[in-house]
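So the structure is just underneath, and the comments pick up after that.
One chain of protein is taken out of this complex; the other chains stay put.
We call the chains A, B and C, going by the order they appear; numbering starts again at 1 in every chain.
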Amino acid sequence: MSDSMFNEEQQMLADSARRYVERGYGAAELQASIAHPAGCLPEKWKEFGELGWLGIVLPEADGGFGGSFSDVCIVSEELGRGVVNEPFVASGIAANMLLAELAVEDVKAKWLPGLIDGSRRAVLAFLPTGNAYRIPCADVRARTVEGGFILGGETSLALGLAGADGYMVLARMDDGPKMGLFLLDAGLPGLTVRPCALYDGQGAGRLRLEDVPVAHALDVQAEPAMLERLARYIDGTIIAHCAQTVGTMQRAFEITLDYLKTRQQFGKPISANQVVQHRLVDLFVEIEEARALSRAAAGIFDECRGEDNGARRKYAAAAKACVAQVAKHCWKEAVQLHGAIGMTQEYVVGQYVKRLAAAATLYGTEEAQLETVADLTFDTVRA
Amino acid sequence: MSDSMFNEEQQMLADSARRYVERGYGAAELQASIAHPAGCLPEKWKEFGELGWLGIVLPEADGGFGGSFSDVCIVSEELGRGVVNEPFVASGIAANMLLAELAVEDVKAKWLPGLIDGSRRAVLAFLPTGNAYRIPCADVRARTVEGGFILGGETSLALGLAGADGYMVLARMDDGPKMGLFLLDAGLPGLTVRPCALYDGQGAGRLRLEDVPVAHALDVQAEPAMLERLARYIDGTIIAHCAQTVGTMQRAFEITLDYLKTRQQFGKPISANQVVQHRLVDLFVEIEEARALSRAAAGIFDECRGEDNGARRKYAAAAKACVAQVAKHCWKEAVQLHGAIGMTQEYVVGQYVKRLAAAATLYGTEEAQLETVADLTFDTVRA
Amino acid sequence: MSSNPSLQEFRQQVRSFVRSKLPGDIREAVRSGQPVPRERSIAWNRLLAEESLLVPHWPSQWGGGGWTVQQQMVFDEEMCTNDAPEQNSVTFDMIGPVLVRYGNDAQRGRFLPAIASGEQWWCQGYSEPNAGSDLASLSTRAERRGDHYVVNGSKIWTSYAQYADWMFCLVRTDASAKAQQGISFMLIDMKTPGITVRPILGIHGWVVFNEVFFDNVSVPFENLVGEENQGWTIAKSLLEFERLKLARIGENKRRMARAREAGMTHCEAGVRVANSSWFRQRFSELEVRLMALEANAGRFIARAQAGHPIGADVSMLKMRGSQLIQLWEELTVDALGSAALSHDAVDTAEGLSEIAATASSRRFLSRGYTIAGGSSEIQHNILAKQVLGL
Partner (left out) sequence: MSSNPSLQEFRQQVRSFVRSKLPGDIREAVRSGQPVPRERSIAWNRLLAEESLLVPHWPSQWGGGGWTVQQQMVFDEEMCTNDAPEQNSVTFDMIGPVLVRYGNDAQRGRFLPAIASGEQWWCQGYSEPNAGSDLASLSTRAERRGDHYVVNGSKIWTSYAQYADWMFCLVRTDASAKAQQGISFMLIDMKTPGITVRPILGIHGWVVFNEVFFDNVSVPFENLVGEENQGWTIAKSLLEFERLKLARIGENKRRMARAREAGMTHCEAGVRVANSSWFRQRFSELEVRLMALEANAGRFIARAQAGHPIGADVSMLKMRGSQLIQLWEELTVDALGSAALSHDAVDTAEGLSEIAATASSRRFLSRGYTIAGGSSEIQHNILAKQVLGL
């Protein structure tokens, strides 16, 4: 699909991602990924690495490709189009960025090559599946001891957690009103993962920590400063999630449109009904707007690296509010316009319907995001 | 229109009200009423009295007809159907009931015959045009003096106020945390009316009181008890207003339907478009539901005379929330489906559009009413 | 139930009956929205049958209660709001009344008591892979051979066919007749050789639909209901009382209670959801819609009670009632937020109730209400044509 908003390289990236999904990620791969305990096929993740997707947005100095955040969202949109089950958004973007931007050199040297080539996978264990702007940070605690820290507690449910090789964990420090950010190796003693699949097949999980010894913190900050620092990764995850969801709804729309043009009822295609036509137009236009806003949010993310968090957060929250609303509208229309077949597991649209329904909730419902937008609009002094 | 919810007498009442409006209240009468400084033609009001409408719901002992509140709502609905401009709801129902139920015999004897035969008119000056559940009672004060009270202050805008002969005014008492309810004769010294037309042509006004001497109070109570006592008249006004508005939207719907069946576009009636048909169905169904709920609210009003204010208030608030939503939907569809002609003053539907738009706001918007419903549902302890 | 109590007394009687007699495990499953196992449903049906409360809306001679329309509606509502399982409407509201009206004496004597005992389950074979809302194009055919028909073809979207003992279905008996003309209404024993039931897993994770294949299935002539080629007339004749039920007042109230429970028990970021203004606003919007729907259904009940014909405008009850069911389910899902993202939701730190574990499934399941039994779009067309004269 040619799109005048893309430059030539972006168009190539989009085309190659679409080709990959169309050729390499069909119903069989999707079912295998859903059946996998982690909701992620390691061989697919390696392919993502080989295609360069896991390092797009990382600096070349770190072994990345120095691309923009908008670039990585292009891949995200195409993976969404194919309802790819692997946690590209939850695990392949912000976690890698965080590590590249906040870790010291030897930690980067230890982790980044594997994260970029897809042989290892890290995840933001502190990012809840609910409203991403409300990080529940009281449930993990860190105690300072000689030679490092001891962590204990349990994280809330996080997407992509099961099967990850490294977990970014946020903990309240026992020795003062501070928070620590830690990168835990999956092999550490005292770590237990409680895996859990979302209803659309995506893998998630909780991390249980019992006296887990960690030598270094990635960062220790007062709570407001820590949340300010993490805002970039939270917003980035939300924006990439929006891009992915736009891809999913675009394809759900196309499947529905094709079905209605083909399927005959009362002697004519269902799409001959004016009511159906106008509903399809409404949905089409909403998807176009949701895509435009999601891409604008990615553009804002690129523009304000580090500064002007207000604009970035407002665009992220607005994009998610918009995408949540349209995703709901889209899956409901896909079901209603298909009829009973739209509710079956065996017909292709079913997986799209489930993914869109879950996507509307993930990282915060429309209502939650609108509250964030309103806060930023009306309480500018506070923000 | 035959309706199985009516008994025979109610059907006769509805038929006669409809005949009156169709024969006696056309465009000329409407324009004259709007042009009248009070928004009310005295000769029309007298006719309402002659038809018995102003005493329907009053006890026979008081010279009324001992009818039900549902009966008076039937008349209200028919007057709404004809966009009758006279303040039947604001002035012809609850004010008369309040007087019959709360006044002492000699006050009743002085006022009721004229109120019932239509030679005089009283109004609830304390009832604001905004959210009726929030009576602003701090703006009029009463001072106890020898032989009565002295009142001062200004009321908020009240429908039907200009041109009334008696005003029910609520005042905060200077000598303690109490409120007084007073019936003021329009002739009292110190009273000034500031008339004001609503944008749909209905008459309203504010009352300015400068040292107005009043001999008696209708009632003096602690604030909660007073508001509890007045609740019946507030709810009644809201329910009758809903009935009236249902009549207005029913007729606006019929005018629109007829227009669309007749008007040709692209070689066929506009109503041949499936999209138009489904929109008309949606509106039709919503109006049917709004009518059913408004009548149910009138029925609840009749059932719980004096007790169980919770159920009555919930139905009143729910009916107004529903009617406000449907009234908005109705006028917007009337305009959009008519096209430009629907926005003109000269075409019949214009007056309906304005009345419905104002009706949605009057006595509390949908949002305000929904808050009341939610309060009653979730804070039952408080209610 | 006493023979002629006031409606209010009647309601109290039904209420105390269901509250005292409904087994606790069934009540809890229904309250929290879990599917009720077939054998537990049948156990409850047997209990109702013993008290003559399973088919109270049937004529007295076939086990009905001789109740007024209002009493029947009250009974249904109280059963729902007190968490009795939903009755299989295909069995009790469709084939039962159809046989009462169109069956011959032998058919009535054979099937009605079996249904009224609560032991026999039915499924409905109308839709086909190429005939959904548009039944006129169905192609499953029945050919006379000796003393029986031979049926070939397939049906799809057959709800709960996997549990059914019998199917009533539409088959083409005259291939030369046009559209609805050559269709017959037939009863088929699901144990007949040649029938294969293929379950279709729904996106909610439950098997509701099935595809049913007929491969030279033999059906005796005596299983034909009404005349041959008049099946269309029978299929159209959903009886009036059943159409009133489609407002689903009780089912909506049950869902309102569940949404309320979700809001009252679930917290987001330390705040009880029922205290969030978005939840209160949406809840009260839906509550107002339910009050309006109930008041509107009341008009139709009064018509039926007065013995008047119900009229085509009754379609609006199905249209609005089914949509409202969906809105409650969505509100519940949104109230639960991320807690409803997994079917394993019970196993969480927040210690959420069973409601969360199946909220998303129920929400998906509810989409069928505006598709089955004449989609909302079809209801719109009916109202446009038959009521507004468009």
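The criterion applied here is as follows: contacts are C-beta pairs under 8 Å (C-beta built on N, C-alpha and C of every residue); 3 or more make two chains touch, one makes a residue touch a chain.
Keep in mind it's a predicted model, so treat the numbers as computed, not measured.
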| item | value |
| --- | --- |
| Omitted chain - touching chains that are shown | A, B, C |
| Absent-chain contact - pick from B:34, B:150 or B:198 | B:198 |
| Residue among A:293, A:327, A:343 or A:360 touching the omitted chain | A:293 |
| Touching residue (missing chain; options B:129, B:256 or B:294) | B:129 |
| Contact residue for the chain not shown (choose from B:46, B:178 or B:332) | B:332 |
| Subunit C residues that touch the omitted chain in the full complex | 277-278, 281 |
| Subunit B residues touching the omitted chain (full complex) | 128-131, 134, 136, 139, 154, 156-157, 194, 196-199, 204, 206, 264-266, 273, 275-276, 328, 332, 335-336, 339-340, 343-346, 350, 353-354, 357-358, 361-362, 365, 367-368, 371 |
| Residues of subunit A in contact with the chain not shown | 3-5, 257, 261, 271-272, 277-278, 280-282, 284-285, 288-290, 292-293, 295-296, 315, 318, 321-322, 367, 370-371, 373-374, 377-378 |
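The rule is simple: only the chains that are shown with their structure count from here on.
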| item | value |
| --- | --- |
| Chain separated most widely from subunit A, comparing mean CA positions | B |
| Chain nearest the global centroid, as defined over all protein CA atoms shown | C |
| Rounded Å distance between subunit A and subunit B, as computed from the means of their C-alpha atoms | 54 |
| Chain centre separation in whole Å, for subunit C relative to subunit A (CA means) | 39 |
| Subunit C residues counted as touching two or more neighbouring chains | 377, 380 |
| Sequence positions of subunit B contacting 2 or more other chains | 278 |
